[in-house]
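Just one protein chain is left out here, and the rest sit where they should.
Right, chain A next:
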Amino acid sequence: MDIALARTWVQAIAAAVDAQKDQLTQLDSAIGDADHGANMQRGFVAATAALAEQEPAGPGDVLVKTGSTLISSVGGASGPLYGSVFRAIGKTLAGAGAGSEPAADARRFADALSAGLESLQRLGAAAVGDKTMVDAYVPALEAFQQAAEGAGDGGKAGDFAAAARAAAEAAEEGMRATTPLQARKGRASYLGTRSVGHQDPGATSTALIFRALADVTAAVR
C-alpha cells in the first residue's frame, strides 16, 4: 500500500458509506439509535476533506490523519473506535520504515491491521460473539494474515489484492453471522434477547471498509 492507494481506500470507504448510509441507519434503527449511517457519513466526508488539504509523508500518515479526523468529527462509539483503528494501522505502517515511508507489502499491512484490532479491543473491550464490529474484523484479519503469509517474501501487488479480497469475504461472512447473536456490547445490548435476529450495524460498516480495500486493490492490479 502506497500513498495513492491509502487515499483511494479512504475515498472508496466514503463513497460506500454514502451509498449505504440508509441501510446502516435502518440496521441501527432496529437495535440501536438510528445514527450509524449519518455518523459514518459525517466522519468520512470530513476525512476525505482533511486528506485533500495535506501533503502526507506516506500511507501511514494518510491513515493516521483519517483516524484523527474520525475522532474529532463523528462522536458516538464509532468515532473513537474507528478513529483509533485507523490511527493504529497508520502508526504501524509509518513506524515500520525509517525516514520516508516505503509502500507497505501485504505482511506489513497484516501487522498494521493486527495493531488496529488491538486498539479496537482495548477501547471497546468486545470479543468475538458480542455482536459488534469485532465479529467482522477478527475473521477479516485472520484471512488477510493467512493470504499474506502464503504470498511469500516481498508480497507483490497481486498478493495484496488477494489478501484484501479474502479479508472482505471473511468480514462479510462474520457480518452475516451476527444476525442470530444476542448483543453483549453497545446499545443493542440493552435489548437483551430481542437483539437476536438483526444484523449488527457496526459489523456491517466494518465489512464495508474491508470490501472497499478489496475493490481498490483489485483496481490497482
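Definition applied: a contact is a pair of C-beta atoms (placed from the backbone, for glycine too) under 8 Å apart; a residue touches a chain by one contact, two chains touch by 3 or more; residues count from 1.
Keep in mind that, in the parts below, contacts and distances are computed from a predicted model.
Q: Name the chain not shown, per its UniProt record: "2-oxoacid:acceptor oxidoreductase family protein", "Succinate dehydrogenase hydrophobic membrane anchor subunit", "Dihydroxyacetone kinase subunit DhaK" or "Transglutaminase-like enzyme, putative cysteine protease"?
A: The record for the missing subunit names the protein "Dihydroxyacetone kinase subunit DhaK".
Q: Just one of A:A15, A:A57 or A:I71 touches the chain that is missing; which is it?
A: A:I71
Q: Among A:G58, A:G90, A:P139 or A:G186, which one is in touch with the chain left out?
A: Of these options, the touching residue for the absent chain is A:G186.
Q: Just checking the interface: what residues of chain A touch the absent partner chain?
A: Its contact residues with the unshown chain are 25-26, 29-35, 37-39, 42, 71-81, 123-124, 184-192, 194.
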